[in-house]
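Structure provided below as structure tokens; questions to follow.
All protein chains of the complex are present and in place, except for one that has been dropped.
We call the chains A, B and C, going by the order they appear; numbering starts again at 1 in every chain.
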Amino acid sequence: MQFFSDNAAPVCAEVLSALVETNATDAAYDADAVSRAMDDAFSALFETEVASMWISTGTAANALALAALCPPYGSIVCHRAAHIQNDECGAPEFYTHGAKLLLAEGAGAKLTVDSVAQAIADVNTGVHWVQPYALSITNATEYGLVYTPREVAALGEFARARNLGFHMDGARLANAIAHLGCSPADLTWRAGVDVLSFGFVKNGGMSAEALIFFRRDLAETSKIRRKRAGHLMSKGRFSAAQIMTMLRDDLWLRNARTANDAAARLAQAAVDRLVYPVEANELFLKASPEEADALRAQGFGFYDWAPGEIRLVTSYHHSEADVAALAAALRQL
Amino acid sequence: MQFFSDNAAPVCAEVLSALVETNATDAAYDADAVSRAMDDAFSALFETEVASMWISTGTAANALALAALCPPYGSIVCHRAAHIQNDECGAPEFYTHGAKLLLAEGAGAKLTVDSVAQAIADVNTGVHWVQPYALSITNATEYGLVYTPREVAALGEFARARNLGFHMDGARLANAIAHLGCSPADLTWRAGVDVLSFGFVKNGGMSAEALIFFRRDLAETSKIRRKRAGHLMSKGRFSAAQIMTMLRDDLWLRNARTANDAAARLAQAAVDRLVYPVEANELFLKASPEEADALRAQGFGFYDWAPGEIRLVTSYHHSEADVAALAAALRQL
Amino acid sequence: MQFFSDNAAPVCAEVLSALVETNATDAAYDADAVSRAMDDAFSALFETEVASMWISTGTAANALALAALCPPYGSIVCHRAAHIQNDECGAPEFYTHGAKLLLAEGAGAKLTVDSVAQAIADVNTGVHWVQPYALSITNATEYGLVYTPREVAALGEFARARNLGFHMDGARLANAIAHLGCSPADLTWRAGVDVLSFGFVKNGGMSAEALIFFRRDLAETSKIRRKRAGHLMSKGRFSAAQIMTMLRDDLWLRNARTANDAAARLAQAAVDRLVYPVEANELFLKASPEEADALRAQGFGFYDWAPGEIRLVTSYHHSEADVAALAAALRQL
Partner (left out) sequence: MQFFSDNAAPVCAEVLSALVETNATDAAYDADAVSRAMDDAFSALFETEVASMWISTGTAANALALAALCPPYGSIVCHRAAHIQNDECGAPEFYTHGAKLLLAEGAGAKLTVDSVAQAIADVNTGVHWVQPYALSITNATEYGLVYTPREVAALGEFARARNLGFHMDGARLANAIAHLGCSPADLTWRAGVDVLSFGFVKNGGMSAEALIFFRRDLAETSKIRRKRAGHLMSKGRFSAAQIMTMLRDDLWLRNARTANDAAARLAQAAVDRLVYPVEANELFLKASPEEADALRAQGFGFYDWAPGEIRLVTSYHHSEADVAALAAALRQL
């Protein structure tokens, strides 16, 4: 009964089956039929023509997106708690060849137009200062909050006005959309997003995320950079198959709903302990070390997050029984 | 009946089964039990204590190895036809932050002490010239030739004398060892190799190569660089499982033997056409465009390599029947 | 009567004379007699054996120093207001190949052990987080404050305990030493500094700063990086001559004293307006736009720094008369 992270969850059955079915010989790299079908599938999902590519990890997806939007001598505005700042070992700096991350504030890892404006307010023009070229937000955020289409659009408008490229780290985009019930288009390109890291691994996939270019002109050089970074899998059809399987019949959305529902049930059981509202599949709870120990003694696995605070992450694979058991345990604390 | 490349072959059945078996929840990244077992498995195989890590592609494996051996202001001696020079879109330059590849000559993409010595003869000492820091060879070579332990050792001795790190690109190391019948140790660290890219994808794997550090001191920063490059898979146990499966009962060696045997049978059928001796699983054959067309008309797929020259690559999965059919077709040309 | 910046001041007469005297043909790059004499001169000045090199700008000096102390996948702790963060267009990121600057707090751009400890407190170990490798301070700071030997030593001790390289940006080190009356050794290596950017351009030089390696093992690769960055002047003797001239008879110290004295006189005249204590040669003064205009109307040139705040910088070349005139003008505001 592990609630450490959705990124350690099993691969969902449909994806495993797809790997087996994909095993016929086909063209190498991304010239196979499944890889070539991806652009159409994502264009349909997003209701506009997009360019897409599979990529092994969210870190690589984010770093490639940022390299497409920001030159080596530029900066990228992101939240102080952003995954790209804290959890990627400098991948954005590596892929952009040394761009700077300009850190902005906001409760629950959520940026606002004001906080972004404040972050760049001190940057003078001229060659002495690194100039901002891009804005990156995470949806759902690192603390499980969800930007609405309206909130994204406000940031998108700001970005366009300041000539900033706009990237969305959607490692848990599925959870955000499941929460909002909105269309993928409304939450992304219609709100001004240029490039999207669309996560599948945390949601039941094995080793494939999608990078979606609403600005299709950025795709070509990104494919070059993907190869240059050693991310062009020779048997790429296995990556494509994971993504295409999860797109079929909205498996991605169903999985995310399951995860969100589990989180919501747990939130209800621990409503007085919530550090942030639970909108996606992450819970940050106030819990003393003794309380954390008590939960662990009952077989629940999770991370301590901060002094007096634990993190629980639900996933599509958590059984109703496991969730009910944890909910009960939380109530009894 | 495709002989385009071993890198487009199916995944072998044992590996697919392993993916399914690996699907229980475990720790993320490389903290799972399977990943942690890799060092022991490779240490046993190589008869010495090594550090190892899984990595998605051969390009990434090579580039990480080179970054471990060469600073940004250094150069790496390799063959003019080396994969790292021609087929990786500058990945070595990306990962090393701008090191230079110093190209050496040699028939069949094979380096000798003389050709390496000649490549670095013109390099003056001092800060104006990029100084060589590493030597990289491919075994089996890009033209399907195999370095013997003695040949590798001669290069290893030269490298040590000149203070060059020594990398082996073993995308087809299994084929080389199957050909030689030698121990993996004799062909690598006993011959002076510091870091080895050990290929599994071309030999039946799906998405995992191994990077083997005989100089274990280089592993720690390489793990940092792997993360920084977005190559630390969150569900890394699926990468480890592929490798561990192929190590079990020498599956890697049996697969390579199958591929080599197929190539040998084809070589026998086209002995007058061989551009290079066939030692591993690649054949380069003289064939006129008409002859190539005739083969394709019979359903065989392969690449034109040069004017009047075609390339055939065999793999573990080619059936005896397919190989026999192609052999017959070659004989009838 | 310009008080914009010491970096626009004239070159002092002794330096100009030295350029003329240096004009005999000599060896190229840094093989000339003057360049070769630098190590001895600085070793004498610092009372320990150092390695040194001339370099055209403070930005290049700092960036080379940081590249010597921090790998691409590391971070450098510095003040939020540090020159390396705000005024060098990402030179540290360029030269280190993508290291991160980790920003710490402190009044007047001055770091303390506590503020540095706080900056790195959130960094978890492991490959997901960029690990700190270096600490960089500016003395005198960007706001004209001076670290004492004791303060530097406290930071040096912390750096050593945490295994951080320790860099000092001494663009105005001369002013700091003139203020403290201490020995250069006490303020640098005896307090734990590993590499020092020693500024001469702001203090009467034309185009040469010195990079001082108290850890002499770092000099060799830094000389390679200097060449690689296009900073190895072919007529390097003219760079060396500037530095050697300023070392002769403590010209560097006398010039700095002149500048500090001027600043002190201005500070006395505007004691109620001081935003920071005046310890070196920079003054930050509260002044309304109208007051600033009034000063400008009298022919004084300077920058607005913040709303209601101006900056005045004195230099060795300001005449007593100019300083007296500005002091009088400040008093009359």
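Quick note on the criterion: a contact is a pair of C-beta atoms (placed from the backbone, for glycine too) under 8 Å apart; a residue touches a chain by one contact, two chains touch by 3 or more.
Keep in mind the model is a prediction, meaning the values are calculated, not measured.
Asker: Among the chains you can see, which ones touch the chain that has been omitted?
Answerer: So, spelled out: the chain left out of view touches A, B, C.
Asker: Which one, B:Glu88, B:Glu151 or B:Asp169, makes contact with the chain that was left out?
Answerer: B:Glu88
Asker: Looking at the full complex, which residue from A:His97, A:His167, A:Lys202 or A:Arg257 touches the chain that isn't shown here?
Answerer: A:His97
Asker: Check the options B:Phe4, B:Tyr29, B:Trp54 or B:Tyr73 and report the residue that touches the missing chain.
Answerer: Once the missing chain is taken into account, the touching residue is B:Tyr73.
Asker: Quick one: which of B:Leu69, B:Ala82 or B:Ala99 touches the chain that's been left out?
Answerer: Touching the chain that is not displayed is residue B:Ala99.
Asker: Just checking the interface: what residues of chain C touch the absent partner chain?
Answerer: The missing chain touches chain C at positions 2, 4-5, 7-11, 16, 19-20, 23-28, 55-64, 88-91, 94-95, 201-202, 206-207, 224, 227-235, 238-239, 317.
Asker: Since one chain isn't shown, list which residues of chain A touch it in the complete complex.
Answerer: So the residues of chain A touching the missing chain come out as 71-73, 97, 127-128, 221, 223-228, 232.
Asker: Identify the residues of chain B touching the omitted chain, counting contacts across the whole complex.
Answerer: Contacting residues on chain B, toward the hidden partner: 72-73, 75, 86-90, 93-94, 96-101, 122, 127-130.
Please note the rule applied: only the chains that are shown with their structure count from here on.
Asker: By CA centroid distance, what chain is farthest from chain C?
Answerer: B
Asker: What chain sits nearest the middle when you go by CA atom centres?
Answerer: Chain nearest the centroid of all protein C-alpha atoms: A.
Asker: Measure off the straight-line distance from the CA centroid of chain B to the CA centroid of chain C, and report it in whole Å.
Answerer: 50
Asker: State, to the nearest whole Å, the distance from the C-alpha centre of chain A to the C-alpha centre of chain B.
Answerer: Going by mean C-alpha positions, chain A sits 34 Å from chain B.
Asker: For chain A versus chain C, what separation do you get between their C-alpha means, in angstrom?
Answerer: Roughly 42 Å, centre to centre.
Asker: For chain A, jot down the residues that touch at least 2 other chains.
Answerer: Within chain A, the residues that touch at least two other chains are 88-90, 94.
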